[in-house]
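The complex appears here without one of its protein chains, the remainder shown in place.
To keep things simple, chains are lettered A, B and C as they appear, and every chain counts its residues starting from 1.
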Amino acid sequence: MLRLERVGLSYGRGAEVLKDVDFELQRGSFCFLTGASGAGKSSLLKLAFMALHPSRGRIKLFDQDITRVSRRQLPFLRRRIGVVFQDFRLLDHLTTFENVALPLRVAGKLPRNYERDVRDLLDWVGLAKQADSYPPVLSGGEQQRAAIARAVISKPELLLADEPTGNVDPILARRLIRLFAELNKLGTTVLLATHDMNLLKHVRAPVLHLENGALQQRH
Amino acid sequence: MLRLERVGLSYGRGAEVLKDVDFELQRGSFCFLTGASGAGKSSLLKLAFMALHPSRGRIKLFDQDITRVSRRQLPFLRRRIGVVFQDFRLLDHLTTFENVALPLRVAGKLPRNYERDVRDLLDWVGLAKQADSYPPVLSGGEQQRAAIARAVISKPELLLADEPTGNVDPILARRLIRLFAELNKLGTTVLLATHDMNLLKHVRAPVLHLENGALQQRH
Amino acid sequence: MHRPDIIPSKAASLRTLTATMAVMCYLACLAVGALILIDRAVDAWASGLSQEVTVQIRVTSDSDLQADINKATELLEATSGVVAVADLGEEAGKALLEPWLGSDGLDALPIPRLLGVKIDETSPPDFDALAAALQEAVPTASLDTHRRWEAELTRMAGSLSILSALVLLLIGISAVAMVISASRAVLEGNRPIVDVLKLVGAEDRFISRQMDRRFLSTGLWGGFLGLALAIATFLALGYAGWAASPGLAAASRGLFYVPTADTWLPYVALLAVPVAATILSLVTSRLALTRMLQR
Partner (left out) sequence: MHRPDIIPSKAASLRTLTATMAVMCYLACLAVGALILIDRAVDAWASGLSQEVTVQIRVTSDSDLQADINKATELLEATSGVVAVADLGEEAGKALLEPWLGSDGLDALPIPRLLGVKIDETSPPDFDALAAALQEAVPTASLDTHRRWEAELTRMAGSLSILSALVLLLIGISAVAMVISASRAVLEGNRPIVDVLKLVGAEDRFISRQMDRRFLSTGLWGGFLGLALAIATFLALGYAGWAASPGLAAASRGLFYVPTADTWLPYVALLAVPVAATILSLVTSRLALTRMLQR
C-alpha cells in the first residue's frame, strides 16, 4: 500500500528531519505513528500524501513510485487518500457541509448523489447543527471533526490522520477512533499520528515511533 | 481576581452557549476548566479576556467591572493577562522570537531589556533552535509552545490557557504544566481549559466542568 | 441545491480588482472617446480647408511682373512642403481688390497677381521662413497670412491628435500595470484555497476553471461599470457641458449620434476596452496560477 525505502528529508539547507526511514504499510492495516513534538510525524504524513518531496529515497504508494509520478496523475492518487491535517485546512468561506463535500465536488460528483452521505457523516461526528456554519465560528473540536469528516467522506483507500483528536474530549475521541476502526474494517488502511496515549489503549495496533529521525516499530 | 456573576452568552441570535455562569477565581489559585467539545470553554475564556461581551450578567476582573471598562483601559488590563489561544494566533511574518517578545514590545519595552528573558524562556519550552524560524515552518507542537511562551513572557497576574497541550507529547505536556505550576507559585492565577485527563492527574487543583452551558465545580 | 463558489467573491483584494477594472476602463474609455472626437474634429477641419495658400505679387512702376512671377514660382517649387504652384491670372487679382474698391475703374489700377500654392497638409512648410525668403528674393511678393492661420490651426489640431493618442497610450500602459498588479494580488490572496483544493484532489483544470470564472465575472463587471461611467460622462458633457464649451458638448453628443460612415467605430472601440482589460486580467491570473500550481 505505502512503502518508504531509505527515505531522507531535510527542509532547505537544514539538518535532516527524517533519516533513512524504511517501512511498509500493508493494505488494510491500522497503524499509529508517535514521536515527540517536532520529531517529524507531520513531515512523514506529508511525504506519503505527496505534499512534500523526499530529499532522497523512494516512496511507493498504490504500487506506484510517487517520486516519479507525473503531475497530471497526482490529483487522482490524492483522491484515493483521505487526510486530516494538524491545522485542519478548512476553507473559511465555505460552510461545514461544503467543506466536507469538497473532495466529492472536486471529483465531479453531483450534489444529489452525495448530500445524504454528507449529512449522515456530519451527524455521526456531531456536527449536524453546525452544517451551515462557517469554520471561523466553530469551536476547536468542531473544526477538527469537520476536517475528519472531509478526510473520510470519499471512503479513501488510505487514511492519514495527523493528531485527529487533539482538540476533542475523551468521549468524542473514542467515538472518532471507532469511526477510523470501522473504516479500517471496510478496507481502508489507516495511519494515525498522535500524542494521545489513551488512544493507543483503545485500539490494538502496531505503533511506529519516530525518534531522532529514525523509525522504530513497537507493538 | 476574576468573578463571573450570572453571565449568559449567545452568539448572534443563536441559543445561549453559556447560561447563568457564576464563579469566582481567587487570586493565586489554579483551576482546570473541562467540558465536552463545543461546551463553551473557549467562549468563557474569551469573556474573561474581554475579547467577547457577555449577553447578560457581570464580569469583574482585577476588581473592575469589565463590562463597563472604557476602551482606553482595555490594553492595560490585557497586559496583566496572558492567553494561550486554541488556534495559537501567532503572526506568520514575525520570527518565533519576535512573536514571543510581542507583548513586551507592544508595552513599550526595549529589546536590550528583554532579549535575555525571551531566549531563556524559548530554551525552557524547547524552541531555542527555532527562535529565528517563522511560525508556518514550525510543527504543531512548536507553534503551541511559542503561543505558551508569548502568554507567560510578561509574568501575567492571570493566565488563561485554552487546550495548551493538545499538540505536544506527554513528556512536554508535563514540562509545560510544571511551567504553569511554577508561575502559579510565583503568584499567577491560572485557568486552564483542557480535555487531557492526564493533566488533571499531575496537578491537584479544582476542576470547573461546563455542561449544557452551566458550570459545576468538582474537586 | 445551490453550490457556493469555491473561489470567494468577497475578498478585499477582489474589490480592489473590481475598482481597478472600473477606474482603468473608465479612463481608457475616456481616452478612446477623446481620441475619436479629436480625430474626427481634425478630419472635419482639414477637409473644410483648402490646401492652398496664396502669394501676391504687387505691380510697381519699376518691376517686371512676369520676371517676379517666375522667380517666386521657382522659389516656391523648391520649398519642401509645397506640392504645386499655379498662376491664378489677372482675374483673381481683381477679385481680391473688389471688396475694397468696388468693380468700377479697377482696370486702371496696377492689379496684383496671385499665385496658388498647393501645400502638403501632412508636412506643411515653415511659413515664417518661407515669407522671409520670398520677401528677400522678390520684394514685391508677399505670402497671404490668412491661409497661414488655417494651416497653423490644422497643425495645432494635428498636435492635439498626437497628444491624445499619446495620452491613450500612457493610460493604456498604466491600465495594464494596474490590472496585472491587482489580478496578481487576488491570486496571491487565494493561495491557501488553491493549496487546499490541490490537497483534496482537484485537477489543475478544475482550479483554473474556478479561478477563470471569478476573474471573468469580476473583470467584466468592473470593466463594464467603467464603460458605463465613461458613457455617462460623455452624455453629461453632451448636455450639461453646453455652457462651458459648446463645441465640446456637440462633439460629445456627436460621438454617439452623428451618423457618419464609421458610426460603429466608437461603439466597437469603447466595447473593446473592458473586454481587453478582462482578457488581460484572465491571462495574468492564468500565468500566475500556472506558476503557483507547478510548485
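What to note about this one:
The rule is simple: contacts are C-beta pairs under 8 Å (C-beta built on N, C-alpha and C of every residue); 3 or more make two chains touch, one makes a residue touch a chain.
In this text the structure is predicted, and so the values were computed from the model without any measurement.
Every shown chain that the unseen chain touches in the whole complex is listed here: B, C. In the complete assembly, the contact with the undisplayed chain comes from C:58, out of C:58, C:118 or C:209.
Only one of C:4, C:89, C:110 or C:192 touches the chain withheld from this view, namely C:110. Touch with the chain omitted from the figure is made, among C:23, C:95 or C:137, by C:23. Note on the undisplayed chain: of the listed residues B:51, B:69 or B:137, the one touching it is B:51. Interface residues of subunit B facing the missing partner chain: 49, 51, 71-72, 74-76, 78-79, 83, 85, 89-91, 93-95, 98, 102-103, 105-107, 111-112, 115, 150.
Counting the whole complex, the residues of subunit C in touch with the unshown chain are 12-13, 15-16, 19-20, 22-23, 26-27, 30, 34, 56, 58-61, 96-97, 99-102, 104, 109-110, 112, 142, 145-146, 149-150, 152-153, 155-156, 158-160, 162-163, 166-167, 170-171, 174, 177-178, 181-182, 184-185, 188-189, 233, 237, 244-245, 247-248.
Everything that follows uses one rule, which is that only the chains that are shown with their structure count from here on.
When every chain is reduced to the mean of its CA atoms, the largest separation from subunit C belongs to B.
The innermost chain, defined by the distance from its C-alpha mean to the mean of all protein C-alpha atoms, is A. A separation of 29 Å divides the Cα centre of subunit A from that of subunit B.
Averaged C-alpha coordinates give centres for subunit B and subunit C that are 67 Å from one another. Residue positions of subunit A with contacts to 2 or more other chains are absent.
Shared contact sites, meaning residues of subunit C that touch two or more other chains, are absent.
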